[in-house]
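Taking it in order: structure first as structure tokens, then the write-up.
Removed: one protein chain of the complex. Kept in place: all other protein chains.
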């Protein structure tokens, strides 16, 4: 049992009821078709509270909030009074007291956003924009929206392949939770042993270290970003080796099922986990994912903050 | 005689007529009850011009301006063309020329905001968001609003105790001015000799170095932040010593008058000038102060900028 109200906050996807997730995706699809709802959050103040920098995600949330008519504020916690020794919780409480009702929070530490949510004032909602390796729920949702657009709402026949550094990826964890909630037919995970988690993250998945084999018959290829730190950590020999074994090339795309879609959360390491040809090719839904990100964030903000 | 028009700018509280201060507090109370005035400054551009960083104060002003319908811009003067050698005055004049009518200015140096106000273009208003050790007038006003909410509008019977590093505190100076304007019954000041000013800042105050004695019968305890630099300056031996002598604990709160309120401008050094128990306890009006900050800033911005 979480110590926070899961209807008031969005912290992760593992416990979200299927009908709620489908409701959010349905509403997000509406926004993805270009509809705005400028009155939905008129007069509501929303604040991005990033303890770890990320311009892309911040912009996406900001656009979503603007299209709902909200007032959007930014608090860059890496350069402000947290450096004066203020705790994250005091920062949250202070901005709450100013009348801000929605917080979009990113934090380096696993569980930090849930912890803040458990202590938030009544009437405020927290939205996890990424914490540690744990969760990035709006990324999970936008990936599901993209899959639905590409393959239809019934995931029961779908073979989804997630490739790369699952161990350190909050994106992968949120995707895995969402795919289970929506009943994906088969979830395959592929990557070097050093980058796959050995806990129950991969329960129910078909795990493989052989990319070419794993590709056979896959309907969706979800590529993960390889952080360059993994080499310094000794988990990967070289970018060249990684690319040879796990880089998505045109010829590898052809091994997958006909009409397979290619996805990546961005920013892409072109030439490492994906080639230019694939990133910019007809199978790539990468920019569609970005567009869906705004739509999904609109749906979540509206759901949590509309009075 | 100041070289700027005190009705057009808010630089300090020392010369503000009592009826004007009470008018602002009356209007701020209206905003504190949740009312917006989205038409008041519609189409008016307001710029935060911070030569010293402060996220909390900037956010509070930004929220206030948004609730009045203004367009809000931010100019972080520590990272911009001032580093190309432009003077603060040229920066001000340039942004004025762009059509910005209200400036919320913070500066490290005493008197810097007054100096800028004296040279501002006709039709623009400057609002001091803190200069050196001199003044932080909206903090003074929000503290007065908080006192009124807690103790009523008649300050003549009130015993107010200000504790800590008054010497380096613009908050304390603005509080002292405001308390005098509003006719507070008794103003007590307490702190180590090294942190109390020896000029006329404390005129009319009851000064003490004995915190426990000073607490007796006090109706409001205004705690100040202890900057960690004071130790490096040799003005304080250690945080432990400071906490022992001037830290507000639960048992010390009990020495004050029944119903005494605890205030702090934030961010708090928990465990130094105030314990967790008091900061988060029923006597604490700290978050109410933060909420009142937005209301007071709305009242001031509306007063100065409404055509």
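Letters A and B mark the chains as written, and numbering starts fresh at 1 in each.
The definition used in the following text is that a contact is a pair of C-beta atoms (placed from the backbone, for glycine too) under 8 Å apart; a residue touches a chain by one contact, two chains touch by 3 or more.
Since the structure is predicted, the reported quantities are computational estimates derived from the model, not experimental observations.
Looking at A:43, A:197, A:217 or A:266, which makes contact with the chain not pictured?
For the chain that is not drawn, the touching residue is A:266.
Among B:45, B:150, B:231 or B:257, choose the residue that contacts the chain missing from this document, as touch is defined above.
In the complete complex, the chain left out is touched by residue B:45.
Among B:76, B:186, B:277 or B:303, choose the residue that contacts the chain missing from this document, as touch is defined above.
Once the missing chain is taken into account, the touching residue is B:76.
For the chain left off this view, which of B:94, B:194 or B:251 is in contact with it?
Hidden-chain contact among the options goes to B:94.
List the chain A residues touching the unshown chain?
36, 38, 53-56, 59-60, 62-63, 66-67, 228, 266-270, 287-288, 290-291, 293-294
Across the whole complex, list the residues on chain B that are touched by the chain not included here.
Within chain B, the residues touching the omitted chain are 43, 45, 47, 71, 73, 75-76, 79-81, 84-87, 90, 93-100.
Just so it is clear, only the chains that are shown with their structure count from here on.
Any idea how many Å lie between the Cα centroids of chain A and chain B?
41
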